[in-house]
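Shown next, in structure tokens, is the structure this report addresses.
A single protein chain has been omitted; all remaining protein chains appear in their positions.
Chain naming follows the written order as A, B and C, and within any one chain the residues start at number 1.
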Amino acid sequence: MELNVGVIGTGDIGAEHVRRLSAEIAGARVQAVFDVDADRAAALAAEVGAVAHKTAQDLIDDGEVEAVLIAAPSPVHAELTIACIEARRPVLCEKPLAPTSEECVQVVEAESAAGARLVQVGFMRRYDEGFQRVKRAIDDGSVGDVLLAHCVHRNAQSPPFFRSEMLLTDSVIHEIDVARWLLSDELVAARVVVGRKSPLAPDSLLDPQLVLLEAASGAVVEIEIFVNCQYGYEVRCEVVGSVGTASLDLPSTGVLTTAGNRSAPVPLDWKGRFGQAYRDELQEWVKGVRQGIVTGPGAFDGYAATAVAEACVKSLQTGDRALVSMTPKLSGP
Amino acid sequence: MELNVGVIGTGDIGAEHVRRLSAEIAGARVQAVFDVDADRAAALAAEVGAVAHKTAQDLIDDGEVEAVLIAAPSPVHAELTIACIEARRPVLCEKPLAPTSEECVQVVEAESAAGARLVQVGFMRRYDEGFQRVKRAIDDGSVGDVLLAHCVHRNAQSPPFFRSEMLLTDSVIHEIDVARWLLSDELVAARVVVGRKSPLAPDSLLDPQLVLLEAASGAVVEIEIFVNCQYGYEVRCEVVGSVGTASLDLPSTGVLTTAGNRSAPVPLDWKGRFGQAYRDELQEWVKGVRQGIVTGPGAFDGYAATAVAEACVKSLQTGDRALVSMTPKLSGP
Amino acid sequence: MELNVGVIGTGDIGAEHVRRLSAEIAGARVQAVFDVDADRAAALAAEVGAVAHKTAQDLIDDGEVEAVLIAAPSPVHAELTIACIEARRPVLCEKPLAPTSEECVQVVEAESAAGARLVQVGFMRRYDEGFQRVKRAIDDGSVGDVLLAHCVHRNAQSPPFFRSEMLLTDSVIHEIDVARWLLSDELVAARVVVGRKSPLAPDSLLDPQLVLLEAASGAVVEIEIFVNCQYGYEVRCEVVGSVGTASLDLPSTGVLTTAGNRSAPVPLDWKGRFGQAYRDELQEWVKGVRQGIVTGPGAFDGYAATAVAEACVKSLQTGDRALVSMTPKLSGP
Partner (left out) sequence: MELNVGVIGTGDIGAEHVRRLSAEIAGARVQAVFDVDADRAAALAAEVGAVAHKTAQDLIDDGEVEAVLIAAPSPVHAELTIACIEARRPVLCEKPLAPTSEECVQVVEAESAAGARLVQVGFMRRYDEGFQRVKRAIDDGSVGDVLLAHCVHRNAQSPPFFRSEMLLTDSVIHEIDVARWLLSDELVAARVVVGRKSPLAPDSLLDPQLVLLEAASGAVVEIEIFVNCQYGYEVRCEVVGSVGTASLDLPSTGVLTTAGNRSAPVPLDWKGRFGQAYRDELQEWVKGVRQGIVTGPGAFDGYAATAVAEACVKSLQTGDRALVSMTPKLSGP
């Protein structure tokens, strides 16, 4: 039988997940949805043949719901994830696991107390074929010892509610998780450099920013985050090792040559760029949950990423290098 | 509810379809399989929780089977497809629809007699994002009037049973369908040029071959088919118009730079290259069948492709340009 | 001391050669020029500090002129080249050596009678770094036995005087020479296929054309010539061997990403594309002549190319495959 999934949060990304689960994922169906905007939830529920619940807890408690996907705003992530753990529901929580590492610790401890692996965090880049190829080139020794990584993360325009810290907590958090995963290492310090502000970014937004992360091995991960680059969505990553480098390719399916130019389109947003990764993330999660296992990035990964993002925010605020503060006694998954 | 699919033929590609339907396609499950190799069918049936039937007709007659996928050898394609039509089962038949245009005509007429669109032919390239981009560049006028197309179709090694005609009927038939679809035009003549034979191809195999197809508009489609190129699987297509050109990009997810070289892997086979297209083909077919419609390439497309392939074979045998012989009174879908 | 060069013909390409010899080539200076347009010749002579002669023969007879470069119209190439041979002047004649193979034979015989290697033909592509890399990949065995080659030769617009045969005698002649040189083989037959005419080509011009050349080894060289492609100048070449392929890269020095597109400029004409090749051709020729040797493509190469072009023209006129007619007793350089 198909896995009955409940989805909390039906905004931009939540609605995308609901539609993808219904139309593209084998072995799953959306059983229930919830959103604080009841009309939005009801409309989407009708579209995919699901129930719209009155509260998130109702959804979690729904006996028909076998697994939960949380795409609500970040501030309620920890609380909802813990509620899922308490109901012993496997849960896929969109990143970040929580805005503060303190809340993340609570999630890790709740899962630990439950004595079962239940939580996955939506770091979908680990499912991208390009990032996976980079990881294989590291893991099989092709590039030697990893010394540096260069990352670029650009969005065409930032949403209206974006603040300077969110470039770190909501955008760079992807690079933080990727760096930990690629390097199989923890990040121990962060430095954020802010230079010339784009005249096209909102007045209060420090955009772009340059982030330097230090791994325990000493490797340095350098990241450009620029959320008002205007031209499109672009994610790049090059890992520099002692004998070679491995890079993502910019995705391209075709080239048009006209009027003196050879050109390829740049994706407009993350949907165009990471469709394959989101689909594989969901498919793997559904497949695993039906078999009783969760294999993706877990609560500890969510905690570690938030802890590093907190160090980034501290560096942004102080102008100095900031150490990452992590509780060592927390065991990872 | 999920669509119950029966799959006839569980060889290389048949097994791939069965597994993909079970693991990656929303809204479908494999209800039954059949193969002349009963053990192979039984093992695959057990793997995905399906029934293994004793004959193809038993599968078609199975009241639980709502749609049929035919991946049996080409010589039985027409017969099986007609049996599906008679049972009013929507059917996705792997290419070619039949080895002879005469048989294809019988399928087209059977479907016409049934008074319903039931047949889709497995020309999965129409679902490839790269080919779709090329088509958009033609359809939106970006390249102007199409004058020429250059295609390359290379396999690392040919299977042992391959004969010289099969480069045309089993491989180039993909380019034939793509050409008809991209150009929105019929192909009216063919010429096959055979030059120097690869020393690594089997003795009896004329490999590579160069094929020139003429469209009704006068546009010429030039195709290299080379099924023992050794290095990997590669498909290329460039459409040349009066004001520009549109090309597929070679797929690449990453680049490795070591020891004086920057390199990207070439897919080993069509599974690596066309995974996205096969999946989208199946997903679209399943989605459509559940809604009572078939939208992909149909019986007439299968007929037209085989008729053009027959002209290619005639040219290969005679050394002369051969006209495509098609029955004009057959109406397309 | 610098080599005193006389240049006959100061039109587009002749003027380019004069200026390049003066400004970019070590060890050479332009001593004299001649053109039927005396004013044009005088102006250019003044610009570079050369003498303008009243006739081509005067230039050849000028005791100060040590070597001659012929950039006059094709019909007078043979006559002028023979005059240079008779004056024992090393001569670099722009391609084609002559419009007819009959005239080319006269040049080969004149040089043979002179008993010295004096003639070089302006097939500058042999000096292009990209073509040289392709040749190395063939010569060092990287691609195995050469089976096929695919060439593309596109110009944005054709000059007003262009006729359908000139696509073969003036444009494809470059590919003919390249094919002979890359394959280290003679071309024995030609077939020209004309399909849909570009609506943007002049009425009387059959453009584009597809040319198939057969080498003695059986290898087939397929060439698209399209002289009104509108978008720019593009030359491509891929050699397909039994174990691999070698291709030119499209030249690119930079990429611009703006407004949803990543784009690289296409050169407008051959000057932008082959500047490095023209310069190296001249520099090598000057260096060699000063040392008393001529190392580039010679009179026999010019003859062979014209003979193949004649077969192409015959095929264009008859619609049939045409054999190349070459005098075997003529010895190559």
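Methods note: a contact is a pair of C-beta atoms (placed from the backbone, for glycine too) under 8 Å apart; a residue touches a chain by one contact, two chains touch by 3 or more.
Note that this is a predicted model, so its numbers are computed, not measured.
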Out of C:202, C:218 or C:244, only one touches the absent chain, namely C:244
From B:115, B:160, B:260 or B:292, the answer for touching the chain not displayed is B:260
Missing-chain contact among C:57, C:157 or C:276 belongs to C:276
Missing-chain contact among C:72, C:143 or C:172 belongs to C:143
Across the whole complex, the chain not displayed is touched by chain B residues 230-232, 234, 250, 257-266, 268
Chain C residues touching the chain left out here are 2, 21-28, 129-130, 133-134, 137, 142-143, 243-249, 251-259, 264, 276, 283, 287
Per the touch rule stated above, chain A touches the missing chain via residues 144-148, 150, 152, 191, 193, 195-200, 208, 210, 212, 214-215, 217-220, 222, 224, 226, 229-231, 240, 242-245
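Operating definition for what follows: only the chains that are shown with their structure count from here on.
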Computed over C-alpha atoms, the centroid farthest from that of chain C is that of chain A
Averaging C-alpha coordinates per chain, one finds the centres of chain A and chain C separated by a number of Å equal to 57
The distance between the C-alpha centres of chain A and chain B, rounded to whole Å, is 37
Chain centres from averaged Cα atoms put chain B and chain C apart, in whole Å, by 43
Residues of chain B that touch two or more other chains sit at 243-245
